[in-house]
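Handing you this structure, nothing more for now.
As you look at this complex, bear in mind that one protein chain is not there, while each of the others sits in place.
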Amino acid sequence: MKKKLGLVVNPIAGMGGRVALKGSDGKETIRKAIELGSTPVSPKRTAEALKRLMRIKGDIELITYPYDMGEEEAKESGFNPTVIGSITKGETTSSDTCRAAKELAVLNTDLLLFAGGDGTARDIYEAVGNTIPVLGIPAGVKIHSAAYAINPLMAGELTVMYLRGSNTSVHEVEVMDIDEEVLREEDRVSAKLYGYLKIPCDRKMTQSPKEASCRGEQEVAMMQAIAERVVDAMEEDWLYIIGPGTTTRAIMERLGLQKTLLGVDVVERKKIVANDVNEAQLIRIMDGKKAKVIVTPIGGQGYIFGRGNQQISPEIIRRVGPENILVIATPSKIYSLMLKPLLVDTGDEEVDQRLRGYRKVVTGYREETVCKVL
Amino acid sequence: MKRLPPVREYHSPVWSEPIITEMGRKGERGILIPKAEKEIRASARKGKSYIPEKMRRKQAPQLPEIGQPQILRHFLHLSQMCLGMETNIDAEGTATMKYSPKIDEALARSSKMTEIHPCQDEDTVQGILEITYKLDLFLREISGMDQFTFQPPGGAMATFANACILRTHHAARGEGPQRDEVITTIFSHPCNAATAATAGFRVITLMPDPTGYPDFEALKAALSPRTAGLMITNPEDTGIYNPRIREFTRAVHEAGGLCFYDQANANGILGITRAREAGFDACHFNLHKTFSSPHGSFGPGCAAYGVRKELANYLPRPVVTYDGKKYHLDDDRPESIGKLREFHGNIPAVLRAYSWIMSMGAEGLLEVARTSVINNNYLTKMLEEVPGTVRYYAPGEYRLEQTRWSWEKLTKDTGVGTLDIQRRMVDYGLQSFFMSHHPWIVPEPFTPEFCESYSVDDMDYWAAVLKQISDEAYSNPELVKSSPHRAPIHLVKYEGLDDPSKWAMTWRAFLKKRGEFSSDHEPKRDSVSER
Partner (left out) sequence: MSKEKPFFHPYIPNAVPEIRAEMLKRIGVTDVEELYRAIPKDLRFKGKLKLPKPYSSEYELKRHVLNILSKNKTCEENLNFLGGGCWQHYVPAVCDEIIGRSEFLTAYGGTAYSTFGRMQAQFEFQSLMGELVGMDVVSMPGYSWGTSAANAVRMASRMTGRREILMPKTVSPERLATIRTFCKSVREEIDIAIQLVEYDTETGLLDLKDLERKISSKIAAVYFENPSYLGFIESQGSKISQIAHREGAESIVGVDPISLGVLAPPGDYGADIIVGTAQPLGIHMNYGGGMLGFIASRDEEKYVAEYPSWLISLVETVKEGEYGFGFSRFERTSYIGRDKAKDFLGTVAGLWTIAAAVYMALMGPRGFREIGEVIIQKSHYAIDSLSKCKGVKVFFRSNAFKEFVVNFDGTGKKVKVINKALLKYGIFGGNDISKDFPELGNSALYCVTEVHRKEDIDKLAQALKEVISK
């Protein structure tokens, strides 16, 4: 039976970068970009990725949107795609991307490929959340999102492996909401945790008994092991402030409690005290109590504070004390940092300084590592 | 680039051998058993049935019935579809694939080695006890430790012995339960972590600093009153020697822990540097790696585990001792951690290692080390000119006996990865390279180790094949991705291996899943009779 591959291309992604404009959102930016001579990037990148799929061409049905939202790129690469939906050529926006993704999801695609940048990843998330596996072909400028392969070629290869079934693991990656206006105007990165997308996990199946590498399933098992360790060590008279993330979510799952994936929850005596709190609420809840903070690195760069969990403010950290902060992370997360340190950016230099140094990180039930924090 | 030799037009035999359980016909025999003599059978026939009724096998095992020449041929065919170290250039890193001298093999097959029982009276095995004791003495000199045991049947068992000794040592000082953490590094062999965990320890695994060196500051942060010990490989699997190793062992001792040296990677440092001076309390060597015993298709191996005299009482029992006149097996050791395994160890490997060292001598061992380091660095120069390779970590520093490389650049450029190249090598008659132990910190890794048995021509050929495959990746990536093409089988569909409805660890399981096995099978063969 043929596998269904959905394809959505954001034709204007990446156009700003070429002419040194940050990001490509907003019609104004696009107009400026075209004025400065920028040409579309996504279509070419998409074609690069699709060409790698030729060897499984006969086993897949490629379904996409019209014109330069996928149809043209598919045909150019040698495919005979099924085209659905309708757009006004040359005037596509995020809402078209969203609509396309939604319609393709309804058709039960085995994988949804999309091409674009950070903005496109957010659009996809808006449309399908983490309900279906997706994968990004990078075409934008300075892409932060972990939903993208490192280049179009690898996007193609990963797609082949995934659809062939020789690599059927998926894992969840953060979708960060980089405030691009802040980025453009203040040249400062400010990020919110937007959500999680499911992407194929590059499971390297090797069959030599001396070595191997495997993630995906293993990831879930490690999260559960960490959760078990944390829960087993929970003491009665402490408050536990649990930051956002899939690894911290496992703790709540173990307790049978609701977790705000993108927010901060508070637990006491293994029961919920409050969900999705902000700084003010946290301070009120903490009044007169001992508290521990449990966080996990968010985003590809390993921030344990300052990206996606700003509710745990410098004031909270001061009150809790750095010694009562527990950092948890799966081994794969640690390895993915490629030996770079964990980072803190609370906005308060003094608090940041107190957090810096070497810190133990819990990576399993009886497994730990030591990471540098900068 | 140096002129490389041409690559060979290799093709593996493809015998398509059936699974042996499908071979032969009813009535064929592979070997006959000596019958009991008439008198014995007669007395047995006096109506006694020695097996209780309900314990008698009712249905014969469905083993195949095959003639002897056919069995021989079948397994010979299988051997021809296997690349052993001797028939190709085998540079699997951390495995130290060196030449296992044939003379040592001949000696190990002597009936003076094969036909002795482990429980024989000491007086009747003075020969093998002498060899075992003398190897102990050699390794004491080579490492600086005070006593060795050869009971661990492999490196992992040696690290497990070490974990057990850590446990016993701290318990004896009343600090047992509180010292429950063992520190290791991500580039040490994974069995250090796994055996420590099996023994009940918490494991702290240190990541290296960004240049690939073990991070001393991280070690300091990991040390605490809960530290039982450090279990570390040096040089690590990256081939990098940790120049601060003495500081590491000192810091661990100050924290009250012991230091264990996993010397699986000893080939480049024999006679150059020792465990003792580096501050270690215990170490192990793999006799089937550094000391030439053959790998045997994944065993049997043998690990020599040695300790300082303060820990000698904890060694697994028995230990070989010498009273000046005779050799003894000392089993009366009340403080011993007990036994890792039945009997004394894989003694044939001990014999081979002894013979190898007696062939080499001190000078020879030094030349082994130097040659392997020179070989590795020579190969580095060759590989630097293969498109797509990246040597990871410690820029500007030499490696010892092996090097961790990455195909990262080639993968980004072509989509071809290390797994693909590993398979394609087989098409040129080369053993697949070793990539890396889990986890792959270095992306798309490969780790060649050319120990002293290999010649310049061998290394040039190896580099030539890698260059060939690199060229193929850049010009025709699909060829490499779909390899192997000249091996006994084609690319395996891995997903079947983790699917309970598809996996099959026995032929009968396979037939059952295919619906071809009748579990209420009629005995096509004779039923088992009583007695």
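We call the chains A and B, going by the order they appear; numbering starts again at 1 in every chain.
Just so we're on the same page, contacts are C-beta pairs under 8 Å (C-beta built on N, C-alpha and C of every residue); 3 or more make two chains touch, one makes a residue touch a chain.
Owing to the predicted nature of the structure, the values given are computational and were not obtained by experimental measurement.
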item	value
Residue touching the undisplayed chain, where the options are B:Ile245, B:Ala266, B:Ala282 or B:Val386	B:Ile245
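Methods note: only the chains that are shown with their structure count from here on.
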item	value
Chain A and chain B, separation of their C-alpha mean positions in angstrom	40
Parts of chain B lying in touch with chain A, wherever the complex brings them together	92, 94-95, 186, 193, 197, 201-210, 212, 215, 217-222, 298, 411-415, 417, 419, 422, 432, 434-441, 478, 482, 492-495
Chain A residues touching chain B - in the complex, by the definition given at the top	52, 55, 150-151, 153-154, 156-157, 165-166, 168, 204-214, 331-332, 334-335, 338-340, 357-360, 363, 366-372
